[in-house]
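In this view, the complex is presented without one of its protein chains, the others remaining in place.
Showing chain A:
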């Protein structure tokens, strides 16, 4: 097995990879996030759990600015996400600057969101060629290596519709890794999969964690969180209810809400 470490870059700031300070998010009247404070360190696997509607996916999407936060500050590798601060004034980043920030943050979606009109190989090559202006040869070589790595080296010419859900999600992980991100966001990556396909995706994620990738994982897979996670946060109703080491939070929850949630899912 070749290592993925060539595709793993750790942050350059020396500080935490992600820092959230009092992050709020509202959609109209709906107050989804009500002051999130947390830190994610480089090389850490950080799991977010909680009931649906608790705001964990919304928080994840704020990290790469797919959603704009309403209040607070959110930093990735020391840089403010989506804004530039000069003195005490905040300036919105231009579209191209937001895009540049997102290059270094990979994201894997619940519904895969592969590009259906491109083959697996083309899906993985697309961003390096279009965004990083890599030559096709370089991009193809890495795409082939990444697809080999997620066990799909023989499926490069297949269109997403010709692949199973688990295979599609593994292509999606390879596609995100092709940009050589310093941070990977996973938004319930196994929730849309048939139970027998969940394992193959978790295996890839476990390998990635072993290679030192910083990962934030929104998940309902408590086994994965306990086994692979370095930190775990239980969110409910837009706030962090409980945080700590996964074995500690899952094994000995302190709050009533955590207990009642875990009693339903474990």
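Following the convention adopted for this analysis, a contact is a pair of C-beta atoms (placed from the backbone, for glycine too) under 8 Å apart; a residue touches a chain by one contact, two chains touch by 3 or more; residues count from 1.
In this text, contacts and distances are computed from a predicted model.
Not every chain of the complex appears here, and the one that does not is recorded in UniProt as "Putative arginine/ornithine ABC transporter permease protein", selected from "Ribonuclease", "Electron transfer flavoprotein subunit alpha", "Phosphoribosylformylglycinamidine synthase subunit PurS" or "Putative arginine/ornithine ABC transporter permease protein".
Touching the missing chain, out of A:76, A:107 or A:250, is residue A:107. Across the entire complex, the residue among A:160, A:229 or A:246 in touch with the chain not shown is A:160. Residue-level contact of chain A with the missing chain is found at 64, 66, 95-96, 99-100, 102-103, 105-107, 109, 111, 113-119, 126-127, 130-131, 159-162, 172, 175-176, 179.
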